[in-house]
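A single protein chain has been removed from this complex, and every other one stays in its place.
This part shows subunit A:
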Amino acid sequence: MSTSSARPADALRAGDPGYQAPPSGAARRIGGIAGWVDDRTGAAKPVGYLMKKVFPDHWSFMLGEIAMYSMIICLVTGSFLTFWFVPSAGHTVYDGSYVPLRGVEMSQAYASTLHISFDIKGGLIIRQIHHWAALMFTVAIVVHMFRVFFTGAFRKPREINWVIGSVLALLAIVEGFAGYSLPDDLLSGTGIRAMAGFVQTAPVIGSYLVYGIFGGPFPGDMIIPRLYSAHVLLIPAILIGLFTAHIGLVALQKHTQFPGPGRTNDNVVGYPVMPVYAAKAGGFFFIVFGVIALISALVQINPIWGYGPYDPSPVTAGSQPDWYMGFADGALRLLPGWLEFHFWGFTLSLNIALGALVLLPLVYTVLGVYPFLERWVTKDEREHHLLQRPRNAPVRTGIGMAGITAYTVFMFAAGNDIMAIKLGMSINDITWFFRIALFVAPPVVFWVTKRICLSLQRRDRETVLHGRESGTIIRTPDGRYFERHEAQLPEEQWVLVQHEAVAPLELEPEVDEHGVARPAARSERVRAALSRFYFADAVNPVTPAELAAAHHHGHETEAIEGAQPSPELESSQATDRS
């Protein structure tokens, strides 16, 4: 696309026709191997296609990459850890090199984790990389989901991939919890103790379920090997399978792109895999790995030797799960005790079941269902490959922020004890604050977010209609002051006007043209109401007619804000722009 006659950096010297060197011996050998493979697989065609594939560029598209790379790092370091970790609750007496625990009775799982941390050369760094990468994985997934949600990337045809992604996010949490529980230290054992309590409260089958999972009474000696099997085999197999489908669908459906000049719903504008994305994405893997290695070298994570082996009777104050379990733990702290009911000799503990057994699947079900709900409301059956700027979908952005707020309230509630100590406040007051905030904060955040989006949209309109503020104050010969507004370039303007005008769906009149009653289906009325909720106060983009009118108008009464400079300012503007 370059219109410059300059020689690009990838060409040879000026005047050279291009790279024509004969293939070297090595290249011939590689060609020979490739030919051998292609003779047997016909791989040349798909490989050639993939190498030319174009990916659009945006920083937020790297969030999913971070998740992917963190997962790979977890797989690599996790494989290493299995070489030394002993997934057994079998009793042993520690005699390793960590002096404070010598002679202490513990499980082989805990002893082998100490062994990895203190006696295996480089074992601690691998363990720390594994834990940090797992945290990075879960964080990156969440932030990646924010990006996909707020830009509307989940819309047709990508609903399936959104659902797959939601399942991946849920599995990542389960995988994280299973791994966190394996060392069998006091902290993670307390986590398993709480998990047993959660399962036990499941209505009707709870006690059977918990005895099934633990192979008998808690803690038993089955839970460590079973969690291990889930952590290194079952869940990773599902994770990798779903991830492959996830990334395959991205390739098949091609990546979405942000709106911009030259970008349409029918093209992808970006850089090809070979060479640009091969270098950028390949290099980014090493950057993610390197950053995690650096964090692991310098920041300690989960120092299990400080907690001691698991024993069901002692406990450490300030027990905290890893961050991704925080919201469920926070929910447990907020749910009041009166939600436990006793009737006909049975006990129903909703104070636990709601937070521990219902919330997690509920969150991910709501997430998975959202694209279908929005599509039902908008009746929009078209494919969408252009992303929306979050401000151009104010209600969705508001809903997303309200959801994040509720999640955040739960997550912070899991730290109510730490806050009480650090802030010197009453834990009861803090808990009540979060209980109220859970119901008050999300609607407030929804409203504020929506107003901010609408205001940003109005500012976009203002910019298109009247140009952007130049910061230059002009004094006219008769003493008046005004700020000069500069006309936008078409490329700048396009970003602000490219989105569609929207309006709520109209309910058909209740009486048709012959005066016969036409009862609108109940679902249609609900749909119309939701459509009003989404689009009633939509701010739509400037149309060419509106812009023309603003310019026309501007000459008469709005010279101050006129995008077209008045004649006496033309010269100064011209010099400015050059």
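Points worth noting:
By our rule, contacts are C-beta pairs under 8 Å (C-beta built on N, C-alpha and C of every residue); 3 or more make two chains touch, one makes a residue touch a chain; residues count from 1.
As a convention for this text, contacts and distances are computed from a predicted model.
From the set "dihydrouracil dehydrogenase (NAD(+))", "Cytochrome bc1 complex Rieske iron-sulfur subunit", "Heme ABC exporter ATP-binding protein CcmA" or "Copper chaperone PCu(A)C", the protein name that UniProt assigns to the chain left out of the figure is "Cytochrome bc1 complex Rieske iron-sulfur subunit". Touch with the chain that is not drawn comes from one residue among A:S79, A:S229 or A:T316, which is A:T316. When the omitted chain is restored, the residue from A:L75, A:M222 or A:A487 that touches it is A:M222.
The residue from A:S79, A:T264 or A:T476 that touches the chain not shown here is A:T264.
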